[in-house]
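Note that one protein chain of the assembly has been removed; the remaining protein chains are unaltered in position.
After this line comes subunit A, so read on.
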C-alpha cells in the first residue's frame, strides 16, 4: 500500500504524462494539413513560448511534423493534436530553421522510427546557439530541452514520401537565417515557408537581408496556392509575400541612403522605415534588430 501511494505520488510528479496532455488547437487549412498559430508576443511565461506557427501533414502511411515549437511541452501538445486527428505514426520532424521558437521541442518528438530533417547548415548553427537559447528561455521552458539535430540533411532539394503524399523540401541560401528550409505539399499546393515569410509580426533578421530579398523574388515562382508563414495567418500564394518584400526593400533602400550620408548605426535605427510602424506587431523590439543587422550587412557594399 505505501508502495502504491509512492507510485501515485511519483506519477503526479512526472511532467505531463501523455494521457494528461491537452492537444494544441490546430486548424485544417487543406485536407490533411494542420496548423497551430503562435501568438504575436515575445516568448515568455504568459504564452509558454507558443509564438511560432507549427503543425503537421498527414499522409496515407505516416505523418510529418513541421517545426516542434518553443518548448518540449508544446511539442507534446502538438503530438497530442496529431493523435486526435490520426492514428498514423509520426515518421518525420522537419525543422524549417534553427530559431528556438521552432525547434526547442525537438527532443520531445524524438524516438524510434522518427527522422529529423533540416537544412544542411542547421546542425552547426543550432548547436552553436543552443545553450544561449535555453538560458534565455529559462523562464518558460518548464523542463530542459534535449538537443536533437536533423540527420536527414538537405543541401538543395529532398523529397519525403508519407504514402501517396510527397513533400518537397528545399534548402535555401542565407536569407532569414543561413539554414532556411521550405516544405511544399504537392497534393494541396500548400507551402510551409517557415520564417522566410512573416505576416503581421515584425520580421527578425539573423542571416542576410539582401539574400532574403533575392530569395523572395525566386520563391514566388513556387507552384503553390497557399502559404503557411512562420508567423501570422495562412494566406494566398504568392500575393502574401508582397508586404514583407516591400518592407525589406524599403529598409535596404533607406539604410543605404543613410550610410551614404555617413549616419552611424545607432542613429540610423530611429530613422529607417518609421512610418511602417503600425503595420507590424512587436515593432519596438524587432525593428531596431532588423535595421541594425541590415546596416552591418550593407556596410560592406
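Just so it is clear, a residue touches a chain if its C-beta (ideal position, glycine included) is under 8 Å from a C-beta of that chain, and two chains touch if they have at least 3 such contacts; residues count from 1.
Note that contacts and distances are computed from a predicted model.
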Undepicted complex member, UniProt protein name, chosen from "Tripartite tricarboxylate transporter permease", "Anti-sigma factor antagonist", "Methylenetetrahydrofolate reductase" or "Quinoprotein dehydrogenase-associated SoxYZ-like carrier": "Quinoprotein dehydrogenase-associated SoxYZ-like carrier"
Sole contact to the chain not displayed, among A:29, A:80, A:114 or A:149: A:149
Sole residue of A:38, A:105 or A:123 that reaches the chain not shown, by the stated touch rule: A:123
Touching residue (missing chain; options A:34, A:133 or A:280): A:133
Positions on subunit A where the hidden chain makes contact: 42-46, 99-101, 123-133, 135-137, 147, 149, 174, 177-178, 204, 206-208, 259-262, 264-266, 269, 284-286, 288-289, 291-293, 296, 299-300
